[in-house]
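Structure record follows, encoded as structure tokens.
The complex appears here minus one protein chain, its other protein chains still in place.
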Amino acid sequence: MLEILRPDGSIVGEPPFSMDETKRLYGAMVSARTYDTKGTALQKQGRLATYASFEGQEAAQVGAIATLRHDDWLVATYRDAAAMWMQGYPWVNLFLGRTGDERGGSPPVGVNVLPPSITVGAHMIHAVGLGWAEAHQGRDRIAMTLFGDGATSEGDFHEAMNFAGVFGAPVVFLCQNNHYAISTPRHRQTASETIAQKADAYGIPGVQVDGNDLFAVATAAQEAVARARDGSGPTLIEAVTFRVGPHTTADDPSRYRDVSEETEWRGLDPIDRVQRYLESLGEWTPEWNDQLAESAAKEIEAAIAEAEAFDPLGPSEIFEAMFETPTPQLERQRSLLVGEPDG
Amino acid sequence: MLEILRPDGSIVGEPPFSMDETKRLYGAMVSARTYDTKGTALQKQGRLATYASFEGQEAAQVGAIATLRHDDWLVATYRDAAAMWMQGYPWVNLFLGRTGDERGGSPPVGVNVLPPSITVGAHMIHAVGLGWAEAHQGRDRIAMTLFGDGATSEGDFHEAMNFAGVFGAPVVFLCQNNHYAISTPRHRQTASETIAQKADAYGIPGVQVDGNDLFAVATAAQEAVARARDGSGPTLIEAVTFRVGPHTTADDPSRYRDVSEETEWRGLDPIDRVQRYLESLGEWTPEWNDQLAESAAKEIEAAIAEAEAFDPLGPSEIFEAMFETPTPQLERQRSLLVGEPDG
Amino acid sequence: MAEQNLAQALTGALDHVLSTDPGTIVLGEDVGLTGGVFRVTDGLQAKHGPERVIDTPVAESGIVGAAFGMAIAGLRPIAEIQFLGFAYPAFDQVVSHISRIRNRSRHRFTAPLVIRIPYGAGIGAAEHHSESTEALFTHTPGLKVVIPATPADAAGLLLTAVADPDPVIFLEPIRSYRRLRGEVGDPPEPVAFGEAVLRQRGSDVTIISYGAMVPDVLEAAAQLGHTGTQADVIDLRTLVPLDIEAVLESVARTGRAVIVQEGHRTCGFAAELAASIQENALYLLEAPVARVTGWDTVVPLRRAEHHYVPSIGRIVAAVESTMRGV
Partner (left out) sequence: MAEQNLAQALTGALDHVLSTDPGTIVLGEDVGLTGGVFRVTDGLQAKHGPERVIDTPVAESGIVGAAFGMAIAGLRPIAEIQFLGFAYPAFDQVVSHISRIRNRSRHRFTAPLVIRIPYGAGIGAAEHHSESTEALFTHTPGLKVVIPATPADAAGLLLTAVADPDPVIFLEPIRSYRRLRGEVGDPPEPVAFGEAVLRQRGSDVTIISYGAMVPDVLEAAAQLGHTGTQADVIDLRTLVPLDIEAVLESVARTGRAVIVQEGHRTCGFAAELAASIQENALYLLEAPVARVTGWDTVVPLRRAEHHYVPSIGRIVAAVESTMRGV
């Protein structure tokens, strides 16, 4: 398992980022944590549908995306808001989606990030198609896809990995092994010792990294991105991390695991770790941190306000995006619903 | 790759069978080849629907099944008639199925062999369920499933292997890597070097054997069956062989491969190999061979006659096996078709 | 008899079958330790053990395909899929194998199993959590399709499903899980397949529905009653087999039919019913058979899903125009 930044903030090997970049990514993780905390809080107030916290997984998401180019594709899940935001998906869209509004799925043009995948497993092959099509069209954009340990059990994971292997698609598969799929622990998900080793079944390189280690994740991702970009094909990265919160706000982890497990992993928090590292180099102060937290909070509050200012979709609008041009049948149904005379 | 019986008939290591058993299995391969040749011939006469020859794969099928107990489960494909027959599925059912008659799918009670799988990939998980249920009920029957190299690309292969690994199901996965899935060569099916290595992704032992070597296949299968039977879980065996004929009688291999490939593999014929071995020990004579061929031909002819004596299913009968008791809707449809007054 | 909500009624029925039939097993994602996302299997693993209430990997095709093998080998698997929107990865197993093995083997091998699936909108969940695509199953020969509306029916139909010699798709109305309460026997009384029930008697119009829509249909019928339109309300309970006799008997009395279904309109079950009613009773109809359905759209997310699910207002309006003969 690749490790660079140890829990105590010390370093083995080479950090993949300059100090400026490291500090920027620390800030990003703080923003992500702010969003995440807010997400859980808003759900409790009934302002969001169920919310899936990624607390503890910030390094995996931020570290991986930091290695992408702004126009690369990202195909990720309901738990990957930090990653999506890093790749350009606005907080407002993320909030809007969680209020239960389809317009959350429509990021600005130029942001090559698909709306979050709610079904587990189906989306990895989409990344294969995206990357493949880019290469086919002579572009060097690559695709990264994020998924959980549970997703590796779905047949579509297998088909995606196999296609990527056969066609040498420029894709980075990043599995956040957060040890649980809802209540099912990693060792009941598959009998393979690691998830990384599954890559071998597809003739693809696989690497396991400490997923709470910003530098380890980024180092592995950098290499994988470079391979993809230069036409050397796909890579599977297993980032070993932990979902310290519940599966979603509807979940009660005490039904299936001991709180001590959570406590232990909280001790390995990915943000604290970077803080210790920066602090040891004199690059972290409480004031700077407060500043980051404050500006993150502002940004997040603004995004919430913007999202909540959207009027809900009206009855006509639910028919509008099924096709580029609604069929006569849909037009008729729309008329029935809004009470207009039938065309 | 495990090899015991070399193409020239010489032996490395220990044959897994007594001489009597070896001769019995030689006879079985002769019978299977007789059936296979007849299948292609009958199809050409229009007496069977498309036929899928297994020529060249007799050792893989006969060798594997020879290690099963008569009441073990077998779940195999359209190309595995030799295996199914070895496990008790009558020739007459196999022929009947190929004439296009559902009753081919109904082997005698006591024969624990499912009708051949026509869809590629879906059936392996059935074997997992079967084996799992046997263990659950405290019985020591195991399940074996046969499939091709192409089938390993389907998502269901992955889910089956993964379930077997997680639940330690008593299943033997036997992949006949015959180098082609219709026109697609093995190396375009997956980028993994071997199929056997895919087992590692599921924490399962995987072994590659010379699939044209009766003894190698049986040795690996014996071990896998023993593991399954004693509760040690599943095994994946890759039997490396070759489909020397067309995919089915509707296929024309000259569109996608050089005939030299076929010729080369014909030189590695699995039956010839056992013949050479037996001959070298003075156990094979042309007279004995003729006797085997003749009695096989008789048996096969009788099965054909029996199959062809079945009257086709009548209009009423197509409604009869959808449920134990047809629904009123089906009864009404039956009446409509046969012109009886509507009940 | 105890007053229970629909989820509790199901838990009780599952506990009953697990207790009385050693061949039954429950399997699915998170059904064991945590008792399922809707807690329908709550406590069953603790009571019956992890060999009989089995937490599986996240793989719907695997769950259903393994259940198929288990059923052939003599068990009675009760598989759970977490939401109907996650059943599609298992669709091939259901359509190509589970529904067909009896015919393929001419009764020699059979797959008596139950697939329990929560369905329907109304809880403001994420995409894929609000499907009503029962028509995909009713269009597939060889499956029984059951959709209970009340706690007693949920329990009683589940017992019948588990005892049935053929595969049963058992769709559970999500928004009724906790909303509806009712008396449930202990043990529950089995409810036969293919027997619709008249939930309200009236002579002016026949309203036909099932599952999650039934409470709303009854509410609409009550409102209509106040304005003088008395409706027969039929709850089908099972779509396959279908009690078309009950429907035709009622339509013969009322001359009018309105079908209420949450699923998409085109080729939904309401289309089948409308087609069948006019086939059998055209000359008795005093108005076209009306359909009140979900639309041919994705079920909208939380903020707009009420535009999709047939509202009481839409049901009332459809009945009123049927009364006017249009």
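For reference, chains read A, B and C in written order, and residue numbers begin at 1 within each chain.
Everything that follows uses one rule, which is that a residue touches a chain if its C-beta (ideal position, glycine included) is under 8 Å from a C-beta of that chain, and two chains touch if they have at least 3 such contacts.
The structure presented is a predicted model; accordingly, all values stated were derived computationally and were not measured.
*Asks:* Based on the whole assembly, the unshown chain contacts which displayed chains?
*Replies:* Contacts of the unshown chain, counting the full complex: A, B, C.
*Asks:* Can you say which of C:12, C:57, C:85 or C:202 touches the chain missing from this structure?
*Replies:* C:85
*Asks:* Specify the residue from the set C:74, C:141, C:187 or C:225 that touches the hidden chain.
*Replies:* Once the missing chain is taken into account, the touching residue is C:141.
*Asks:* Out of C:100, C:116 or C:199, which is the one that touches the chain we can't see?
*Replies:* C:100
*Asks:* Extract the touching residues of chain C with respect to the undisplayed chain.
*Replies:* So the residues of chain C touching the unseen chain are 85, 88-89, 91-92, 95-96, 99-100, 103-104, 127-128, 133, 135-136, 138-142, 240, 263-264, 266-272, 274-275, 278-280, 282, 285, 287-291, 295-298.
*Asks:* List every residue of chain B that touches the chain not included in the displayed model.
*Replies:* Residues touching the hidden chain, for chain B, are 49-50, 78, 97, 99-102, 118-122, 150-151, 153-156, 181-184, 188-190, 250-252, 255-256, 312-315, 317-319, 322, 327, 329-330, 333, 337.
*Asks:* What chain A residues would touch the chain not displayed?
*Replies:* 73, 75, 102-103, 105-107, 109, 114-115, 119, 122-123, 125-134, 136-137, 143, 155-156, 159-160, 162-163, 166-167, 321-324, 327-329
Here is the rule we go by: only the chains that are shown with their structure count from here on.
*Asks:* Farthest from chain B by Cα centre, which chain is it? Let me know.
*Replies:* Measuring from the centre of chain B, the most distant chain centre belongs to A.
*Asks:* If you average the CA atoms of chain A and of chain B, how many Å lie between those two points?
*Replies:* Here the centre of chain B sits 44 Å away from the centre of chain A.
*Asks:* With centres defined as the mean C-alpha position, give me the chain B-chain C separation in Å.
*Replies:* 40
*Asks:* Identify all positions of chain C at which a residue touches two or more other chains, and write them in rising order.
*Replies:* 56-57, 59, 61-62, 89
*Asks:* Using the touch rule from the top of the page, what residues of chain A touch 2 or more other chains?
*Replies:* 153-156, 188-190
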